[in-house]
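Complex shown without one protein chain; remaining protein chains in place.
To keep things simple, chains are lettered A and B as they appear, and every chain counts its residues starting from 1.
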Amino acid sequence: MQQTKTLKELAEYLAGTVLGDETCRVSGLAPLESAGPDKVTFLANPKYASKVEGTRAGAVLMAPGSENYGRNVIEVADPYLAFAKLLTLFYVQSHHPRGVMPEACIGNAVAFGEDISIYPGAVVGDNVTLGDRCVIHAGAVIYAGVTIGADTIIHANAVVREGCRIGNRCVIQPGAVIGSDGFGYAPDGSRYYPIPQVGIVVLEDDVEVGANSCIDRAALEVTLIKRGTKLDNLVQIAHNCQIGEDCMIVSQVGISGSTKIGNHVTLAGQVGVAGHLSIGDNVIVGAQSGVPGSLAANAGYSGTPAIPHKDWLKSMAVVANLPNLRKTISALEKRVAGLEVLLQEK
Amino acid sequence: MQQTKTLKELAEYLAGTVLGDETCRVSGLAPLESAGPDKVTFLANPKYASKVEGTRAGAVLMAPGSENYGRNVIEVADPYLAFAKLLTLFYVQSHHPRGVMPEACIGNAVAFGEDISIYPGAVVGDNVTLGDRCVIHAGAVIYAGVTIGADTIIHANAVVREGCRIGNRCVIQPGAVIGSDGFGYAPDGSRYYPIPQVGIVVLEDDVEVGANSCIDRAALEVTLIKRGTKLDNLVQIAHNCQIGEDCMIVSQVGISGSTKIGNHVTLAGQVGVAGHLSIGDNVIVGAQSGVPGSLAANAGYSGTPAIPHKDWLKSMAVVANLPNLRKTISALEKRVAGLEVLLQEK
Partner (left out) sequence: MQQTKTLKELAEYLAGTVLGDETCRVSGLAPLESAGPDKVTFLANPKYASKVEGTRAGAVLMAPGSENYGRNVIEVADPYLAFAKLLTLFYVQSHHPRGVMPEACIGNAVAFGEDISIYPGAVVGDNVTLGDRCVIHAGAVIYAGVTIGADTIIHANAVVREGCRIGNRCVIQPGAVIGSDGFGYAPDGSRYYPIPQVGIVVLEDDVEVGANSCIDRAALEVTLIKRGTKLDNLVQIAHNCQIGEDCMIVSQVGISGSTKIGNHVTLAGQVGVAGHLSIGDNVIVGAQSGVPGSLAANAGYSGTPAIPHKDWLKSMAVVANLPNLRKTISALEKRVAGLEVLLQEK
């Protein structure tokens, strides 16, 4: 039973302006191509502006001044953000607290916040602290001594190992592992001696960790992910790393041990970063790049080894053309040899 | 207690022909090098033809006309496929249904097919539908509202999140995550606003998903994997993707959001594909390639950025030779400078 809202109500919620029929009622959101008359859609990328003409949507979220082809429009400064906020309004229900369900396993001396939910098959170790309204889904395992903040969601089969601390409003997707042992071994002649990893992982508030991502505990102190940073699926964060605030770490990125990353950094998919580096604020690293050294702030980088993005684009253009370049060089060699013969003859 | 079969029986099962002793009894399969006289082996790659001479196997599956060195042979059109079918014959036992085992946790209003098996520690949420003969292994978590088809196997500690739909004869390896939240955030000035991911994942029939692979739910509608497609381990499929039929997505591949992939596409290991692309039918992308743009059908591509495979091979040959090429250019510069001096003098 989806609720319905008028465009007027939505515009008020979004601090936007209706152009067209503000009494029109809608019940949810859909893409430009498939939205019906009971749905709101949005135009964020001007590339798709012509699709507005063909949409059957009840209304379109748009930036002021866009061509509206006679559709109902809610003008907002940032249509993509407005779309996200309406998704929350229409689809996100506050979680009804379930309490500790019968098949959950709870250790000794667990401190429970209010209105928590612990699903069947979840295992919570001794001396764990759980904040208000936190949700531990089925099969998740929380080792002893962990602290989890308020409104945090731990999805099914995620694992948080001993002593780690997770902030408020964090989301841990299924299968993610927080606090696995760092990869540290001391060569002992021919074999490897495992170095005990006695530190922890700390996730500050509003951190999100993707499915099956791994964050290793520090050797001695803390592997730290700061407020607001989001990790996609299958990401690897090695021991002793520090990741700044509001970073976007895209799927399958790997960051080696003890590297320190600034605020608002974006690492695109499959990027690899070596250990003991420093990456400045606002850096953007292109997909699949390999970063062997520290990177200065406020710039984009690409390639393996990563270089400034513009230089990389130029190099890549030449790489694709290398066989021709080699032919040019061979032809030049012949012409120069011909000139040399000619000159000797003269 | 392995069953035994005569070569005559096997040839009939495979629609092949015995050359040699058709009463010879065998009890299983083994590689050319290690097979004993009670085992069948196979020759699929002509590169290994000489190993037939030394094998102790009771019989060899071969294409018609291959040199048999006096061994018992079952001639078949496709020895590799025949080998696969005999593996099924000798080793695959139909699963004996276990029903809902005592330590499994079952929600409300679950619809059970016939002859299902749900192992201890598995958790099945409310309103789940389970097809005939499906198997839910220990520790697997099926969120509310999921539909699972007949003869599908969900291995231990795999997770299927709310509302996703899985077809018939699918296999989900341990730890795989189906329906995790897509990686979607709207920048809100300096921070990121999480975009609710309210779509689902649909796997059609005969889809297989490797261990610890992740398929994100769509933002609004459906992330779709079509019939017969196989995903290896640690693969990442982002939200809103559509993967065609009978694709092979090899280990550690990552596909970014909203990309549409045709039928019979092969992405080799560690390939990365950018978002919002279209990859044509029958495309093959070489290992570790990075695909930044759409790819036309019926062709092979390699490299980062991916280019036609033949062009990439040529470029790579030059890259390996670049230091020499640079020397050639330096030498040319000197020769030209010499010529210029000579000409000025004349």
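Rule of thumb we're sticking to: a contact is a pair of C-beta atoms (placed from the backbone, for glycine too) under 8 Å apart; a residue touches a chain by one contact, two chains touch by 3 or more.
The shown structure was predicted, so the numbers you read here are calculated from the model rather than taken from an experiment.
S.K.: One chain isn't shown here. Among B:G58, B:G175, B:P194 or B:G244, which residue touches it?
M.R.: Final answer for the missing-chain contact: B:G175.
S.K.: For the chain left off this view, which of A:A63, A:L89 or A:L325 is in contact with it?
M.R.: Residue touching the absent chain, from the options given: A:L325.
S.K.: Which one touches the absent chain: A:A63, A:M101, A:A274 or A:A297?
M.R.: Answer from the full complex: A:A274 touches the omitted chain.
S.K.: Spell out the interface residues on chain B facing the chain that's missing from view.
M.R.: Spelled out for chain B, the touching residues are 29-31, 34, 78, 80-81, 83-85, 87-88, 91-92, 103, 119-121, 137-139, 155-157, 171, 173-175, 206, 208, 210-212, 228, 230, 232-234, 246, 248, 250-252, 264, 269-270, 287-288, 316, 319-320, 322-323, 325-326, 329, 332-333, 336, 339-340, 343, 346.
S.K.: By the contact criterion defined above, which parts of chain A meet the unshown chain? Give residue numbers in ascending order.
M.R.: Answer for chain A: residues 105, 121, 123, 125, 139, 141, 143, 157, 159, 161, 175, 177, 180-181, 183-188, 190-196, 198, 212, 214, 216, 219-221, 234, 236, 238, 252, 254, 256, 270, 272, 274, 290, 292, 304-305, 307, 311, 314-315, 317-319, 325, 328-329, 332, 335-336, 339, 342-343, 346 touch the chain left out.
To be clear about the criterion, only the chains that are shown with their structure count from here on.
S.K.: Distance-wise, how many Å sit between the C-alpha centres of chain A and chain B, to the nearest whole number?
M.R.: Centres of chain A and chain B (C-alpha means) sit 26 Å apart.
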